[in-house]
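Not every chain is included here, but those present sit where they belong.
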């Protein structure tokens, strides 16, 4: 698979405790991305944050530490991102989804690490 | 609250040990963002990095592990970001602040999780 220079960065801001069909939403989104053949996905976990409901979540406050912010990043070509969005949309009850332009400089796969 | 499609991503790169009025700077920035009614904020903690002073900070080097890099991300409409910047500016003695275009695809709040 190749990625065109003119690609897009999809970023999904949700909570660690958000669920989809009983499993963590971020895992469900990454699994969907893999099933759909997206070029890759990276999940980052924040240490503090707040979202649309303005509740503060912080690793410092033990009681809330199980709902830390999660950011999922997916870089792919515009058509594939576009196809992915309607399915993603059905999974997200609460959160923020943004799209940015990203120029792909290199996208490389080492066959000896493959499946 | 709604976010327009044409929004902005504000990113603030500081150190975990930076302080503002005796408390961690990243907490002070997130609290200010909440007070000002920003759409959300996410704090990510890095494992290694260096900034303007070129000192290296790394989770591997125990002595320096208390000043790991912090990235704060805030997505909001351009006017609200613009209003936020002068107050943010007074708080940051050292660090990097960047602004990027971000298209908001979804910004959703589930009322049953509200305050």
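Chains here go by letter, A and B, matching the order in which they are written, and residues are numbered from 1 within each.
The criterion applied here is as follows: a residue touches a chain if its C-beta (ideal position, glycine included) is under 8 Å from a C-beta of that chain, and two chains touch if they have at least 3 such contacts.
These figures come from a predicted structure and were not determined experimentally.
S.K.: In total, how many chains does the complex have, if 2 are shown?
M.R.: Whole-complex copy count for this file comes out at 3.
As a convention for this text, only the chains that are shown with their structure count from here on.
S.K.: Rounded to a whole Å, what is the gap between the Cα centroids of chain A and chain B?
M.R.: Centres of chain A and chain B (C-alpha means) sit 19 Å apart.
S.K.: What part of chain A is in contact with chain B in the complex they form?
M.R.: It comes out as residues 10-11, 13, 44, 46-56, 58, 69, 71, 85, 89, 92-101.
S.K.: Mind listing the chain B positions that touch chain A in their complex?
M.R.: 1, 3, 7, 9, 26-27, 30, 33-34, 37, 39-45, 73, 75, 100-110, 113-115
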